[in-house]
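Only a single protein chain was left out; the remaining protein chains are all shown in position.
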Amino acid sequence: MREAFAWPVRVYYEDTDTGGVVFYANYLKFFERARTEWLRSGGINQSLLADTHDVMFVVMSTAVDYHAPAKLDNELKLTVVVERLGRASVEFQQQAWRVDTGSADAAHGAIPILLATGRIKVACVDRHNMRPRAMPAQVLAFIKGCI
Amino acid sequence: MREAFAWPVRVYYEDTDTGGVVFYANYLKFFERARTEWLRSGGINQSLLADTHDVMFVVMSTAVDYHAPAKLDNELKLTVVVERLGRASVEFQQQAWRVDTGSADAAHGAIPILLATGRIKVACVDRHNMRPRAMPAQVLAFIKGCI
Amino acid sequence: MREAFAWPVRVYYEDTDTGGVVFYANYLKFFERARTEWLRSGGINQSLLADTHDVMFVVMSTAVDYHAPAKLDNELKLTVVVERLGRASVEFQQQAWRVDTGSADAAHGAIPILLATGRIKVACVDRHNMRPRAMPAQVLAFIKGCI
Partner (left out) sequence: MREAFAWPVRVYYEDTDTGGVVFYANYLKFFERARTEWLRSGGINQSLLADTHDVMFVVMSTAVDYHAPAKLDNELKLTVVVERLGRASVEFQQQAWRVDTGSADAAHGAIPILLATGRIKVACVDRHNMRPRAMPAQVLAFIKGCI
């Protein structure tokens, strides 16, 4: 089994709320950053994809379980695992981990803490009529190589 | 059966993305606005609750299915239905509907369109140690009256 | 002198940060909601404007002074005053006031508190080439009537 793709995210003021933790909706942003960089690691740029193939990815469903909070200045690691691959859709399992060593909470040590688990379903659509479209061959090949 | 609580939300630039539609993560914000106003309709103010009872609500899990997009200037209606009530947790079923009559897309007429369905699980916790706490009697009574 | 247009905004979790107050960047969102609703009060819908006249408004500059913080559940009032009107640009003076009566801080009474003052410059541009364009006559007439 391959290791999951991982992308670092730092928590800034913009990400937090008055409860003193990362606002739960923002994990969807963090998950998307990780998926985007995972695609980029395969040479796939979504802007170029739109221009050259007239397709874009849209999120069909999201499901997130929140296990523990993240705070200002925490370092997170966001992972990407492909759970299911269709011709025009992909289902991801993603996790957010706290891996920081330098924050006020660092007394907890270097053991990563699982913060949130997400299941995100994405569809490839024609960017003009929004109908499902088979993913371009390059994208499909990259994803298959990740499974 | 009671009618669902509904709260109006207008789509502004801040809510949209370069795909021309409301960014999917923002439905979690819209859902929360509706839950907050639903509580307020029962005389419950979360800031006061924190100050007087030392409790706060935290989101444990979210699951959203996206059915159709919303666009700039659309008028949405966000609904709140209690699906399950525990002593220290509540599970909601929420929907986002497009109900606009004045936008560029109004040619579609006045028939509401279902945009997104969410299932949001919220827990009542002690705001100092974040451990589960039974909801204050006033809150419990209000929610029971809504089922 | 006319009274300034005012638009109510409620503070939700999404608007706050770990400092316990509204995140300063979000006042730009509140200001824009007020400008949008001010235009709508004159029968002007920006989506329709884009479709019928191929123009859109873009923000050229923003300057905000922060005087006092807003907190969760506060009720704000956002005002819109036109300071300068050109053929293809408008300059606004906008203010955010706290006017809440029901929050935990309401002991301060009903005297509005000035939270932030903004000066926002907006240009009307062709939505295809982004070049300055004279505002449509309907828009110009509405704005002139507000000065």
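Details
The first chain written gets the first letter, and so on, giving A, B and C; residue counts start at 1 in each chain.
The working rule: contacts are C-beta pairs under 8 Å (C-beta built on N, C-alpha and C of every residue); 3 or more make two chains touch, one makes a residue touch a chain.
Quick caveat: nothing in here was measured; it's all calculated off a predicted structure.
Considering the entire complex, the omitted chain makes contact with A, B, C. When the full complex is taken into account, the listed residue touching the unshown chain is A:72, out of A:55, A:72 or A:96.
Mapped onto subunit A, contacts with the missing chain fall at residues 10, 12-14, 29, 32-33, 36-37, 45-48, 50-51, 71-73, 102-105.
Hidden from this view is one chain, which touches subunit C at 19, 24-26, 28-29, 32, 56, 58-66, 69, 130. In the full complex, the hidden chain is touched by subunit B at residues 13-14, 16-21, 23, 25, 71-72.
The rule is short, and it goes like this: only the chains that are shown with their structure count from here on.
Averaged C-alpha coordinates put the centre of subunit A at 33 Å from the centre of subunit C. Within subunit A, the positions touching two or more other chains are listed as 19, 25.
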